[in-house]
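Every protein chain but one is kept in place in this view of the complex.
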Amino acid sequence: MKVNKVKYLNGLINTVLPVFLAFLIGGIAILAIGENPLKTYWILMEKSLFTSKGLMNTLHYASPLILTGLAIAITFKANLYNMGVEGQMLLGGFFAGITGAYLTGMSPLVHKVICLAVGVLCGMLFALVPALLKVKCNVNEMVVTLMLNYAVLKVLEYLATGVFRDLGSGYVATPIIQESAMFNRSGASSLTMFFIIAIICLAIMYVVMKHSKLGYEITAIGKNTEFAEAAGMNVKRKIMMMMMISGALSGLAGAGYMMSEQFKFTLGFSGSPGLGWDGMLIALLGGHNPLGVLVASIFYAALKTGSDNINLYTNVPKEIVAMVQGLIILFLAVKFIKRRAS
Amino acid sequence: MNIIQTVGLTKCFGDFVANDSIDLSVEETEIKCIVGENGAGKSTLMNMLYGLLWPTSGQILIRNKEIKLKGPTDAIRHGIGMVHQHFKLVNSLTVYENVMLGVEVNKGRTPIIDQKEEIKKVAALIEQYGFQLNPTDKIEDISVGSRQRVEILKMLYRNVDILILDEPTAVLTPQEVDELMVNLKKLREQGKTIIVITHKLREVMELSDSVTVIKQGKVVGNLKTEDTSEGELAQLMVGRDVVLPAISERNTDISEKVLYEVKNLTTINESGKELIDRISFHVKEGEILGVAGVEGNGQSELVKVLTGLMESTAGTVFLKGKDLTNIWPKQLRKNGIGIIPEDRYGQGLCKDMSIADNCIAGQQDDKGFCRLGILNKKCICDRRDKYIKDYDIRIGNVQGNVSDLSGGNAQKIIVARELEANPQLLIACQPTRGVDIGSIEFIHKQLIMFRDQGKGVLLISSELSEILSLSDRIIVMFKGRLVGELSSKEVTKMQIGLLMAGISERGSSL
Partner (left out) sequence: MDLLNHILYDTIYHSTPIILCVLGGMFAYKANVLNIALEGMMLSGAFFTALIVLLTESIALGIVAGISSSLILGLIFSFMGITKKGNVIIVGLAVNLFVPALIAFILQLMSTSNINLNMLDATAFKINIPIIKDIPLLGGMLSGHPPLTYLSFAAIALLSVLMYHTKFGIYVRVVGENEDAAKSLGIKSDLFKYAAVLIGSVCCALAGVNLSLERLALFTNDMTAGRGFIAIAAIYCGQGKPVVSSMYAILFGVARALAINLSIYAGAASGLFDIIPYIVMVIVLAVVSALKYRNSKSRIIKLE
């Protein structure tokens, strides 16, 4: 038992230290331009975590992050690199938006369910491509998913500027979705049912990974595929299943985000660097633990929503958040492999 | 005089003492063998002599002068060379490129390599020592015995005086072993000193001038070969009388019913070359069929095909009349085939998973362990505890990972798991490789008991003594084909040795 406590503490330090280091270096950059790093960081956190409205907004923004974080985390467990989460999410969001806008006369519940289902389906199908290539031709899924991300971005760009363009809008966008497809906001904040959906998914995935046969098999595949195959786990089938689950979660993230926040598809739908890449950070920070995913998502959402405030109160460019994000991932990379090996 | 000597050489890995105050001395131009069980500490000692490991304490002396080795280049500079058990060759490069690795010759002042010059030098060396090698062959295209000669050549090129060989005969046919011994004796005549690490006592008696026995990290005997015997060495190695397994006594008769039938099994590699070619054999109920052969002659591929990890291109496999050709591992288990795989950490166990998780591998679908997709953790732990008790598995931390176990104990988990599933046929591939003597005895007993229940065992092993002592019938594989079938009662080691080397009983090469 003592061993476990030490391991737990180690794990905690392994996670917190990289974050601290990243903020430290970010702080140096802020100092370099003559601003106060502590003040900047405080502003970052204050509005987003320490007011009730701010907190609800943060939880709201955390919802798609929880899902993309999950999507990447489960593939990491299996030693797969699904870099296409961004593309799968965009696809899910886009087609959920189209379904939301063009399907009329439906009851709110049915409409929402259909839109979410469309998003999930799109994500799943799109993830099927690299999955099939990996399983049938043994192609490196990382390279394929990266390529397909760019391809999908261009295709969606084309669709949004051409066929599905909302001519009434001043910039490139698809039509706004029907009211029946929008998630209702609770009170004055932006929090919606979507957050609950994300939490439910988190809980389900936790049970699956820790207590189900599938979770056992995924872990085994991630550690030793030969062993997994010899133990009768049909590795190829499981890989496909995992990529599709990952795609489904990504698609759900996009659909939910569309229906609770964006309401239309624009070229900046996913923000910068993109919800998929944010998911990467979250998976690295908290991926071994569902609670970790939740905490990491809230933490990162707080950063993101706070970054808008930075511009208002200081001269620090809001890109500082993206820089810190890159640094966190950099420092986490070392812990990442150590955890795996132990 | 002593060319190389160690005084109180010790190596600790954390709390574990791998080598405990070793005093070793080797005389110039002698052939010394270092023997000991698996895990006794022989490789650790040699790695220190070659600079791959740094001693925790103690000294190494060359010609009575102390030296400190910082790495292999240091060792080579002092005239110590090593041929490892797992060759350190680069497959896509040629013989001469591998020999010259690290000491390449450039064209004049340019950084371009002078390939002609390198080939010339290596060819001259090959000539000098009488090795049969072609400098421009790629390593991936030559035989295992040839690759070993390249490794030796690598060291000779660097003018080593002392040549250390780590388990050199593990991958050679009996004939290649004889060839190697001749070559080593020739090298001794040319003034080299040879140190051989091995656990094959017959070779020790034939080859060496002196023997040092290591047990659990300590030296327990320093003898002149002519003064000792295999039996005495074995006793020193394990501290008790080792019953070199005699041919097992049969309590039951072999039935005439055929349990497992394989016909014309064939499969190919990526270049289309046959890895196994029309293999046909059968196993009867209550019989152990041994498959002998030097490693690398298709046994691994045969096992992979029979265990569902590789597909065959032709042939059939039947178990009690049911067609099992090319089915997947899950179906194999369901149909009553148990598997002890060749590489326990590759296919049999997952090192980074807990012991409990490993105990149910292959059986995770069973109703006892899994209901509606959810695993019953208590059941799994109970099963693990049962195995630990029944199979005498020594574990420090029950919750720990398999990586904490010794080779023998890890192997016992596999044996427990497979036997407890009560299969009809057990495919056991290299079941006691790298396992301590106590566990070897235990596993052999389990196999016999299993057979005596009227089941069948397909035993594949490159340890000839294991095959001879356990099998009822023996078949031999060479270059992917079956080249002979013998009854264990009448066979001699000589016969099998010839078959293993591809020479048929009529004396012609196969």
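We just call them A and B in the order they show up, numbering each chain from 1.
The rule is short, and it goes like this: a residue touches a chain if its C-beta (ideal position, glycine included) is under 8 Å from a C-beta of that chain, and two chains touch if they have at least 3 such contacts.
Please read all numbers here as calculations on a predicted model, not as lab measurements.
K.L.:
Could you tell me which of B:G58, B:P72 or B:G296 touches the chain that is not displayed?
P.N.:
In the full complex, the listed residue that touches the missing chain is B:P72.
K.L.:
Taking the entire complex into account, which one of B:E97, B:E203 or B:E418 touches the absent chain?
P.N.:
Final answer for the missing-chain contact: B:E97.
K.L.:
In the full complex, which of B:I113, B:I254 or B:I374 touches the chain missing from this view?
P.N.:
Going through B:I113, B:I254 or B:I374 one by one, B:I113 is the residue touching the chain not shown.
K.L.:
State which residues belonging to chain A touch the missing partner chain.
P.N.:
Chain A touches the chain not shown through residues 29, 33, 78-81, 133-140, 142-144, 146-148, 150-151, 154-155, 157-158, 161-162, 221-222, 225-226, 229, 235-236, 239, 272-273, 277, 280, 284, 317-320, 322-323, 325-327, 329-330, 332-334, 336-338.
K.L.:
Taking the full complex into account, what residues of chain B touch the chain not shown?
P.N.:
Touch set of chain B with respect to the missing chain: 52, 71-73, 76, 82, 84, 86, 88-93, 97-98, 101-102, 104, 106, 111-113, 154, 267-272, 304-305, 308-313, 328.
As a convention for this text, only the chains that are shown with their structure count from here on.
K.L.:
Where the CA atoms of chain A average out and where those of chain B average out, how many Å apart are those spots?
P.N.:
About 48 Å, centre to centre.
K.L.:
Can you list the chain B residues touching chain A in their complex?
P.N.:
That would be residues 307-309, 328-330, 332-333, 339, 341, 343, 346-353, 357, 361-362, 364-365, 370, 373-375, 377, 397 of chain B.
K.L.:
Can you check the complex and tell me which residues of chain A touch chain B?
P.N.:
3, 207, 211-214, 216-217, 219-220, 223-224, 226-234, 341-342
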